[in-house]
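A single protein chain has been omitted from the complex, and every remaining protein chain is retained in its original position.
Chain lettering (A, B and C) follows the sequence in which the chains are written, and residue indices restart at 1 in each chain.
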Amino acid sequence: MPHQELQRRIEASFAQQGLMRVIEARIAEARPGRCTIEAPFRKTLTQQHGFLHAGVLTTLADNACGYAALSLLPPGQEVLTAELKVNFLRPARGVLAIARAEVLKPGRTLTVARAEVWMRSEDGTETLCAAMQATLVPSVTI
Amino acid sequence: MPHQELQRRIEASFAQQGLMRVIEARIAEARPGRCTIEAPFRKTLTQQHGFLHAGVLTTLADNACGYAALSLLPPGQEVLTAELKVNFLRPARGVLAIARAEVLKPGRTLTVARAEVWMRSEDGTETLCAAMQATLVPSVTI
Amino acid sequence: MPHQELQRRIEASFAQQGLMRVIEARIAEARPGRCTIEAPFRKTLTQQHGFLHAGVLTTLADNACGYAALSLLPPGQEVLTAELKVNFLRPARGVLAIARAEVLKPGRTLTVARAEVWMRSEDGTETLCAAMQATLVPSVTI
Partner (left out) sequence: MPHQELQRRIEASFAQQGLMRVIEARIAEARPGRCTIEAPFRKTLTQQHGFLHAGVLTTLADNACGYAALSLLPPGQEVLTAELKVNFLRPARGVLAIARAEVLKPGRTLTVARAEVWMRSEDGTETLCAAMQATLVPSVTI
């Protein structure tokens, strides 16, 4: 699939996700087998210590895995997350969350992907805050 | 800890979580080793097929696990999620999401909890949509 | 499927697993959606503290999940584990390890199961030592 068409296809799916607007996420990059999604730190999305909520980090990483998987499937398909596992490594403070995903094993039925969520601080340094391993399936499968 | 004090303590922590307001979640029940959190279905919280987003189900289940764990710790502590794993079992359609968590193994350092997320439909029937197993740690630990 | 035929089918698959003989495991029970597998504590199967190795607990739980899943599939199929997650809750000491699995969500493509591994001591008391959540697929799928 040409790169531009891939970008369009992923943007179209992304635009249908209400939750992405709520957390102000955007696709920073999409190429075959990879996807990066970013979202700004917002006070409205925190947990009880004022850090970005684990649920937000998970949402970003999950979506990045999903679109990395989708990028390798034939047009017309969608993917669903069958399961995910995520370790939270450090408190998520900073100005921007960046979820970078990569397909580890593509497959017609099951795709396995990994993602890492980095927090960028005001001075531009990035800190690894979460690591995910997830299994995705075409939406016709479940 | 008396039941009322437990409820107060969890409500106080919950109120500090910006994300809980965004998804309109509320604590439906909290007792030693257990916690139930509910949130209404909202179009703004969907994924690309119009179902409640996996990230929202995860957020609810994660918080329910966290407060189930907190309920067994000495006052003055907070908990963080070290890691979680969640399987998505069915599309999350309905009017209310209900995350029910239970501590499987309490511990001074590590607490292991399980949660299930059920979707209630308009006619009151409930469908199991997600199952989580998570590891929580006191916030002084990480 | 009649109960006896289910038992026979699972025993036949089990007998082909070299590893089951090495750890002296046996199927204690198999009925639709459930399976229990047991193995005696052996010094040869320990980790560095003399407890049963996490890998052995995982193997027992994984197999119990697999046969619980298989019990709900049409004859002639086999299952593979797509992924598993296991928490180790307490040191595995005692005389017998008992892995009890149950299907949480059957499916044509994906089956989700949970297992718990209990250690039985000489006086017959049982202690919960590990908890698993796993995704199984028919062997034609991967």
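Here is the rule we go by: contacts are C-beta pairs under 8 Å (C-beta built on N, C-alpha and C of every residue); 3 or more make two chains touch, one makes a residue touch a chain.
Just so we're clear, the structure is a prediction, and the values are computed from it rather than from any experiment.
When the full complex is examined, the chain removed from view is found to touch A, B, C. Touching the missing chain, out of A:Arg8, A:Arg26, A:Arg90 or A:Arg108, is residue A:Arg90. Even with one chain removed from view, subunit B keeps its contact list with that chain: residues 82-83, 85, 107, 109-110, 112, 135, 137, 141-142. Interface residues of subunit C facing the missing partner chain: 13-14, 16-19, 21-22, 42-50, 53-56, 58-60, 62-63, 78, 80-88, 90-91, 139, 142.
With the whole complex as reference, residues 85, 87, 89-90, 104-105, 112, 114, 128, 131, 133, 135 of subunit A touch the missing chain.
Just so it is clear, only the chains that are shown with their structure count from here on.
On a Cα centroid basis, the chain most remote from subunit A in this structure is C.
Copies subunit B and subunit C of the same chain sequence form an interface built mainly from equivalent positions, shared numbers / all numbers used being over half. The mean-CA centres of subunit A and subunit C are about 33 angstrom from one another, to the nearest whole unit. Rounded to whole angstrom units, the spacing between the C-alpha centres of subunit A and subunit B is 21.
Distance between chain centres (mean CA atoms), subunit B to subunit C: 29 Å.
Residue numbers of subunit C whose C-beta contacts span two or more other chains: 85, 112, 135.
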